[in-house]
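A short write-up of the structure that comes next.
On to chain A.
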Amino acid sequence: MALWSTILADLTAGASPSAWSELILTVLLTPAVALAAVTLTHRKRPAEIITVASVVLVVLQTFGLVAGVISKGQFSALGGFLYLDAFGALVLIPIAGVGFVAALYSVSYMGRQYERGVVDDRHIVRYYQGFNCFVLTMLLVPLANNMGLMWVAIEATTLVSVFMIMLYTNQGPMEAAWKYLIVATVGLSLALLGIVLFTYSNTAVSPSAVASGSGMDWTSMSADAKLLDPGIVKIAFVFVLVGLGTKAGLAPMHTWLPDAHGEAPTPVSALLSGVLLNCAIYGVLRFYIVASGTLGAALPSELMIILGLLSMGIAAASIFFQKDMKRMLAYSSVEHMGIVSLAVGFGGFIGLFAAMLHIVNHAVAKPLMFFASGTVSQRYETKVMTEIKGVVKTMPVTGAFLLVGGLAIAGMPPFNIFLSEFLVLTSGFGTGQFLAGSLMILLLVVVFAGFLRHLVPMVFGSPKGPGRAVTADSRPGEDGAGKLAILPMAILVALVIVLGFYIPQPLQTLIRDAVQVFGQGAPP
Partner candidate 1 sequence: MQVPLSEVLTLSSVALLVSTFGVVVRRGFAGWLSAYRYQSVVLAGSTAVIAYATGLWEIYAAAILTLVVKAIVIPRLLVRVTESVKDEFKIEANPYVSIRLSLLISALLVALSYGVIHETLISANLDVYALTYLPVSVSLFFIGLFVMVSRRMALNQVVGLLIIENGLFLFTTALTQGVSLIIEVGILADILVGVMISALLLLRMSQTFDSFDMVSLESLKDD
Partner candidate 2 sequence: MTLFTTGADSLKVVAIGALQVVAVFAFAPLLTGIMRKVKARTQKRIGASVFQPYYEISKLWSKDEVVSDYSSWVFRSAPWVVALATITAALFIPVFVPFSPFSAAGDVLLVIGLLALARFFTMLAGIDAASAFGGIGTSREMMISSLVEPGLFLTIFVVSLTLGGTDLTSLVGAAARSGVVIAPSMLFGLISFFIIILAETGRLPFDNPATHLELTMVHEAMVLEYSGRSLALIEWSQSTKQLVLLALLANLFLPLGMPTSIDVGLLPLGLGALAVLAKVALISVLVAYVETRVAKWRLFRVPDLLTVAIASAMVGMIFFYL
């Protein structure tokens, strides 16, 4: 571990405070510039190269920011308008990481769709425009200090993702986009009600904030959380929880999620599931911090536990009967967001540590599953799981990744999801929430059974399927998916396995600082 700390030290030594705020701005600028460049060139090849380059840049800058946060704690830019602390940095990592991996995968996936004529030149360019805009808006969410700006960023992500879901113009995506737009807009307006109420109670308390116009800033809200009026904060937190909960896919507001993630093109649904949900739950947790400051942790945690259990229950039921592969993965995202809210509900150092870790773990495992299932459904030309058999025989490498990803998502121990789920259970039983803990174990078993019921016949068995050239005699070595599809999946599989029993030192310190931001549990 000494190795890591030496790297961090000399990296952050040279940078002066103002350097960090410039880094925040450049991180936002990179995707914007890429967006402009893609619209200018308007051709497939350059669009791909620009997108991948911009995402690589974003990843590097994010690592810089994370190093800065670990050594400095937190810093802001544009006079407090943008702000980054440990919790924000933690949510930033999946955005950059999954963005990079999704970019790589979409080059191969959209390329293949392009060859098959499913998508023409105009579509590809619009896809990459949407992709860069999507990354930009998602980066803005954790960086925004002003809650109004964060709300605008989340609303923008909704509009951009609606735009990208409508890429394929047949009936399914159209209907999914419509439902997504309506439900999300309703949800977000509810969230706006909550945010405005929070701001109102904040300005009522500290007149100085009114003058400097920072009434809506999270930093000032959390600073005088103790002084806010409990009545207003109670209603405001409910509005924000239901509002942003819709975007985070917490039940019963999750209904748009299976349609949207099921119908969107695979890289987009990987981004939606892996990262967008994190940004929404990030918003909810920001206000959870303020509300637990004012009302004490009891009431907000109770609400989080109720919604968490509800999401796991509904997701478990739907996974058990699902026929479409992508919808099953969407429901599994609902389940994992339920686990994160349950972890925060259980609270204490271990609970919050588990929540942060689960956000990162889920962002690693879910895209892996989406990529593997995307490649498989591209090759078998169907998304219905009962029609796909013997993937391990026709596509050995992707089959292995599908199996590893599936078992990881279902919570099978050697992989990373089990580590955070186990921590959640420990915090559950540790804080005496026996009923919620045992209900969670029960639902995890149902989800595991449901997943296995679909996954094992798909991966094993003698290969038959409607798709092109799905014959048993394909040479075991040669795998259907191209090199560029295998690379992102390989990175994610390696992470899924390694994170199962070894969490790198800087990530641990980052998570510990993020838990301090919640200001609840001291390490045991």
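In this section, contacts are C-beta pairs under 8 Å (C-beta built on N, C-alpha and C of every residue); 3 or more make two chains touch, one makes a residue touch a chain; residues count from 1.
For anyone wondering why these and not others, all candidates are chains of the complex that A comes from, given by their letters.
Being a predicted model, the structure only gives us computed values, none of them experimental.
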Given options 1 or 2, the chain of this complex that touches chain A: 1
Complex interface listing, chain A residues touching candidate 1: 146, 148-149, 151-152, 155-156, 158-159, 162-163, 166, 169-172, 174-179, 181-182, 185-186, 189-190, 192-193, 196-197, 199-201, 203-204, 209-210, 213, 215-216, 229-232, 234-235, 258-259, 262-263, 318, 321-322, 327
